[in-house]
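With one protein chain removed, the remaining protein chains of the complex are shown where they sit.
Showing chain A:
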Amino acid sequence: MTKLEKLSPGSWHYLMMAEVFPDLLRPSDALIDLTAEGEEIVLLSPDLVNSGGLSKFAEKHPDRVINTGLSEQNTVSMAAGLATTGMVPWVSGMASFLALLCNEQIRMDVAYCQQPVRIIGHHTGLSFGFYGSSHHATEDIGALRSIANMTIISPADGNQQYAAMMASRDYDGPLYYRTGRGRDPEVYAEGAPFVIGKAIEHMRGTDVTVIACGMPLHPSIQAATKLNAEGYSVGVIDMHTIKPLDVDAVLEAASHSKVILTVEEHNVLGGLGAAVAEVLAENGSPARLVRHGIKDEYSLIGPPTHLYQHYKLDEDGIESVIRDQLA
């Protein structure tokens, strides 16, 4: 009988994923280092230890991992209870489910009770690609931004995710990290500085300033670099913390740019673009705002790179959106 006895190079399964995509394990590195620094970390994962890149932490500190199985709501409420005992609970799960399915548990048990629960919503935005729109998280910022006491951080790559997680050490309140799938193009070198709530200016521009967060930051920088070489003046700001928003950075950019263009892997309603709009409107800024992202629709199914192209969230797409403002 013909039988599949052993795998040929190129075949792989779920448990081998971190070998294929090593950046997946960056959250493990951060939790290991935080533990080494004395934080009483406990990880709660609803059956997503491997998917969330936490297998390395789980191997090193098995007594600090609670695999809660398929019970996301229970997981978040449990984490809040753990936090009351002085533990520092980290909940890691898929962004679409944590932010939406557990929205009430996050509000009631974590934020209202002011528990220092750290939540990682991974595979955010469109990064789940063909897994389907059910798994796309294009509402997580909006769903969590209106919850008082929440801090929302959207790292652009693995190194920034590590830095942002390390920054939790001295942070009292609840934190939500919306992260990719461990395959984001690298923007930051290891050790690049990171301060929660403090935007990072990559370039200054007088025609357009792009304010981006998360995965779209890398293609935004590439697009701006290309346009600046053509003689335009395009700036880029990494607004990695959406809440609390770096209001000064927004107003400063608006003071010297004709157009502010927000770019996000999220619905244009309720997300980064909305947060920036509130600041510009309330301060009577003359800069014109353009919000780029998912236009209040359910995203298509398809491979992530194809979706980024379709929704103009890749370099060419963002370049074309900026060009529309330069014309």
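Observations, loosely collected:
Methods note: a contact is a pair of C-beta atoms (placed from the backbone, for glycine too) under 8 Å apart; a residue touches a chain by one contact, two chains touch by 3 or more; residues count from 1.
We adopt the following convention: contacts and distances are computed from a predicted model.
UniProt records the chain missing from this view under the protein name "Transketolase", selected from "Xanthine dehydrogenase family protein molybdopterin-binding subunit", "Dipeptide transport system permease protein", "Transketolase" or "Cbb3-type cytochrome c oxidase subunit III". Only one residue in the set A:Ile32, A:Met87 or A:Leu300 touches the chain that does not appear here, and it is A:Leu300. Which of A:Val49, A:Ile106, A:Val236 or A:Ile294 touches the hidden chain is settled by the complete complex: it is A:Val49. Although one chain is hidden here, its contacts on chain A can still be listed: residues 1-16, 45, 47-51, 67-71, 73-74, 96-97, 101, 129-135, 300-303, 306-307, 310.
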